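A single protein chain has been omitted from the complex, and every remaining protein chain is retained in its original position.
Here is subunit A:
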(Lines give C-alpha, C1' and ligand atoms only; values in the text may rest on other atoms or scores of the structure.)
Protein backbone atom coordinates (compact mmCIF):
# COMPACT_ATOMS: atom_id res chain seq x y z
CA UNK A 1 0.00 0.00 0.00
CA UNK A 2 1.24 3.45 -0.82
CA UNK A 3 1.86 5.45 2.27
CA UNK A 4 1.41 9.19 2.31
CA UNK A 5 4.31 11.57 2.58
CA UNK A 6 5.92 12.13 5.94
CA UNK A 7 4.25 15.40 6.66
CA UNK A 8 2.50 14.43 9.85
CA UNK A 9 3.19 17.38 12.07
CA UNK A 10 0.51 17.01 14.69
CA UNK A 11 0.02 13.68 16.35
CA UNK A 12 -2.39 12.08 13.96
CA UNK A 13 -4.28 9.21 15.34
CA UNK A 14 -4.91 7.76 11.93
CA UNK A 15 -2.25 5.25 11.00
CA UNK A 16 -0.24 6.43 8.06
CA UNK A 17 -1.22 3.62 5.77
CA UNK A 18 -4.86 4.20 6.42
CA UNK A 19 -4.38 7.89 5.79
CA UNK A 20 -2.81 7.10 2.46
CA UNK A 21 -5.68 4.84 1.56
CA UNK A 22 -8.25 7.41 2.52
CA UNK A 23 -6.47 9.90 0.29
CA UNK A 24 -6.62 7.41 -2.50
CA UNK A 25 -10.29 6.73 -2.02
CA UNK A 26 -11.73 10.16 -1.44
CA UNK A 27 -11.47 13.54 -3.05
CA UNK A 28 -10.00 15.05 0.07
CA UNK A 29 -6.43 16.10 0.62
CA UNK A 30 -4.36 14.95 3.58
CA UNK A 31 -4.97 18.15 5.54
CA UNK A 32 -8.67 17.91 4.93
CA UNK A 33 -8.78 14.34 6.17
CA UNK A 34 -6.92 15.26 9.33
CA UNK A 35 -9.20 18.22 9.91
CA UNK A 36 -12.18 15.97 9.36
CA UNK A 37 -10.80 13.62 11.95
CA UNK A 38 -10.48 16.44 14.40
CA UNK A 39 -14.01 17.62 13.83
CA UNK A 40 -15.36 14.13 14.02
CA UNK A 41 -13.68 13.40 17.29
CA UNK A 42 -15.01 16.65 18.71
CA UNK A 43 -18.49 15.33 18.16
CA UNK A 44 -17.75 12.34 20.33
CA UNK A 45 -17.91 12.32 24.12
CA UNK A 46 -14.49 12.55 25.71
CA UNK A 47 -14.13 8.89 26.60
CA UNK A 48 -14.60 7.70 23.08
CA UNK A 49 -12.27 10.15 21.41
CA UNK A 50 -9.25 7.88 21.47
CA UNK A 51 -11.03 5.34 19.41
CA UNK A 52 -12.61 7.74 16.96
CA UNK A 53 -11.82 5.61 13.94
CA UNK A 54 -14.22 2.92 14.96
CA UNK A 55 -16.74 4.89 16.96
CA UNK A 56 -20.15 5.91 15.72
CA UNK A 57 -21.62 9.35 16.24
CA UNK A 58 -25.38 9.53 16.77
CA UNK A 59 -27.42 11.47 14.28
CA UNK A 60 -28.33 14.23 16.68
CA UNK A 61 -24.67 15.10 17.10
CA UNK A 62 -23.99 15.11 13.37
CA UNK A 63 -26.83 17.52 12.82
CA UNK A 64 -25.07 20.09 14.98
CA UNK A 65 -22.43 20.63 12.31
CA UNK A 66 -22.89 24.10 10.86
CA UNK A 67 -23.17 22.86 7.31
CA UNK A 68 -25.94 20.46 8.10
CA UNK A 69 -27.70 22.64 10.62
CA UNK A 70 -29.19 24.91 8.00
CA UNK A 71 -29.59 22.29 5.34
CA UNK A 72 -33.12 21.23 4.47
CA UNK A 73 -31.93 17.77 3.52
CA UNK A 74 -30.05 17.08 6.72
CA UNK A 75 -31.96 13.96 7.65
CA UNK A 76 -31.71 12.44 4.21
CA UNK A 77 -27.98 13.14 4.04
CA UNK A 78 -27.40 11.37 7.31
CA UNK A 79 -29.52 8.47 6.21
CA UNK A 80 -27.82 8.05 2.86
CA UNK A 81 -24.29 8.15 4.14
CA UNK A 82 -24.82 6.12 7.23
CA UNK A 83 -23.77 2.46 7.22
CA UNK A 84 -25.35 1.76 10.55
CA UNK A 85 -26.97 -1.65 10.76
CA UNK A 86 -29.20 -0.55 13.57
CA UNK A 87 -30.94 1.88 11.23
CA UNK A 88 -30.40 4.77 13.60
CA UNK A 89 -28.50 6.80 10.97
CA UNK A 90 -25.42 7.09 13.13
CA UNK A 91 -22.22 7.75 11.24
CA UNK A 92 -18.78 6.29 11.59
CA UNK A 93 -15.66 8.16 10.65
CA UNK A 94 -15.55 6.48 7.28
CA UNK A 95 -19.14 7.50 6.57
CA UNK A 96 -18.20 11.01 7.54
CA UNK A 97 -15.29 10.96 5.13
CA UNK A 98 -17.51 9.63 2.39
CA UNK A 99 -19.90 12.49 2.96
CA UNK A 100 -17.18 15.12 2.94
CA UNK A 101 -15.64 13.61 -0.15
CA UNK A 102 -18.84 13.72 -2.13
CA UNK A 103 -19.55 17.28 -1.09
CA UNK A 104 -16.02 18.53 -1.68
CA UNK A 105 -15.12 20.81 -4.54
CA UNK A 106 -13.04 18.25 -6.37
CA UNK A 107 -15.69 15.57 -6.52
CA UNK A 108 -16.86 14.83 -10.01
CA UNK A 109 -20.39 15.69 -10.99
CA UNK A 110 -21.00 12.00 -11.63
CA UNK A 111 -20.65 11.02 -8.06
CA UNK A 112 -22.41 14.13 -6.83
CA UNK A 113 -25.41 13.49 -9.01
CA UNK A 114 -25.46 9.89 -7.90
CA UNK A 115 -25.64 10.80 -4.26
CA UNK A 116 -27.98 13.70 -4.90
CA UNK A 117 -30.38 11.24 -6.44
CA UNK A 118 -30.22 9.03 -3.42
CA UNK A 119 -30.72 11.98 -1.11
CA UNK A 120 -33.78 13.16 -2.99
CA UNK A 121 -35.25 9.67 -3.08
CA UNK A 122 -37.21 9.97 0.12
CA UNK A 123 -38.76 6.54 0.00
CA UNK A 124 -35.57 4.76 -1.12
CA UNK A 125 -37.22 2.96 -3.97
CA UNK A 126 -34.68 3.86 -6.61
CA UNK A 127 -36.83 6.35 -8.49
CA UNK A 128 -38.18 9.82 -7.89
CA UNK A 129 -41.94 9.61 -8.04
CA UNK A 130 -44.56 12.28 -7.35
CA UNK A 131 -44.45 11.83 -3.62
CA UNK A 132 -40.70 12.23 -3.56
CA UNK A 133 -40.91 15.38 -5.64
CA UNK A 134 -43.60 16.81 -3.41
CA UNK A 135 -41.54 16.21 -0.35
CA UNK A 136 -38.56 17.73 -2.11
CA UNK A 137 -40.41 20.92 -2.89
CA UNK A 138 -41.68 21.17 0.64
CA UNK A 139 -38.17 20.85 1.96
CA UNK A 140 -36.96 23.57 -0.34
CA UNK A 141 -39.62 26.07 0.46
CA UNK A 142 -38.95 26.02 4.14
CA UNK A 143 -41.05 25.30 7.12
CA UNK A 144 -43.19 28.38 7.31
CA UNK A 145 -46.81 28.16 6.27
CA UNK A 146 -46.73 31.23 4.10
CA UNK A 147 -43.78 30.06 2.13
CA UNK A 148 -45.27 26.77 1.08
CA UNK A 149 -46.81 26.34 -2.30
CA UNK A 150 -50.52 25.76 -2.64
CA UNK A 151 -51.58 22.35 -3.88
CA UNK A 152 -52.50 23.76 -7.29
CA UNK A 153 -49.08 25.31 -7.64
CA UNK A 154 -47.48 22.11 -6.44
CA UNK A 155 -49.39 20.11 -9.00
CA UNK A 156 -48.36 22.48 -11.76
CA UNK A 157 -44.75 22.46 -10.68
CA UNK A 158 -44.47 18.70 -10.57
CA UNK A 159 -46.20 18.45 -13.88
CA UNK A 160 -43.64 20.77 -15.42
CA UNK A 161 -40.74 18.94 -13.90
CA UNK A 162 -41.93 15.57 -15.12
CA UNK A 163 -42.49 17.01 -18.57
CA UNK A 164 -38.96 18.24 -18.68
CA UNK A 165 -37.07 15.37 -17.14
CA UNK A 166 -39.07 12.21 -17.57
CA UNK A 167 -37.87 10.95 -20.90
CA UNK A 168 -39.56 7.57 -20.92
CA UNK A 169 -42.79 9.04 -19.59
CA UNK A 170 -43.29 6.50 -16.87
CA UNK A 171 -44.21 9.13 -14.31
CA UNK A 172 -40.99 8.75 -12.35
CA UNK A 173 -37.46 10.00 -12.73
CA UNK A 174 -34.83 7.33 -12.59
CA UNK A 175 -31.12 7.76 -12.04
CA UNK A 176 -30.11 8.15 -15.64
CA UNK A 177 -32.79 10.74 -16.36
CA UNK A 178 -31.77 12.59 -13.24
CA UNK A 179 -28.13 12.56 -14.21
CA UNK A 180 -29.00 13.66 -17.69
CA UNK A 181 -30.88 16.70 -16.44
CA UNK A 182 -28.50 17.67 -13.73
CA UNK A 183 -25.29 17.27 -15.68
CA UNK A 184 -26.41 20.01 -17.99
CA UNK A 185 -26.93 22.46 -15.22
CA UNK A 186 -24.17 25.02 -14.84
CA UNK A 187 -24.96 25.37 -11.17
CA UNK A 188 -24.57 21.78 -10.22
CA UNK A 189 -20.85 21.47 -10.30
CA UNK A 190 -20.58 24.27 -7.83
CA UNK A 191 -23.20 22.95 -5.53
CA UNK A 192 -22.05 21.10 -2.53
CA UNK A 193 -18.94 21.89 -0.63
CA UNK A 194 -19.13 21.07 3.01
CA UNK A 195 -16.45 22.98 4.76
CA UNK A 196 -13.82 20.85 6.37
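Brief remarks on what is shown
What we mean here is this: a residue touches a chain if its C-beta (ideal position, glycine included) is under 8 Å from a C-beta of that chain, and two chains touch if they have at least 3 such contacts; residues count from 1.
Everything that follows uses one rule, which is that contacts and distances are computed from a predicted model.
According to UniProt, the chain absent from the figure is "Transmembrane channel-like protein", selected among "Proteasome subunit beta", "Dynein axonemal intermediate chain 1", "glutathione transferase" or "Transmembrane channel-like protein". Within the whole complex, the absent chain has one touching residue among A:16, A:30, A:49 or A:75, and that is A:30. Residue in contact with the omitted chain (choice from A:14, A:57, A:78 or A:116): A:116.
Even with one chain removed from view, subunit A keeps its contact list with that chain: residues 1-2, 4-5, 7, 21, 23-27, 29-32, 66-67, 69-73, 83, 94-95, 97-98, 101, 103, 108, 110-111, 114-116, 120, 126, 133, 136-137, 140-142, 144, 147-149, 153, 156-157, 160-161, 164-165, 167-170, 174-176, 178, 181-195.
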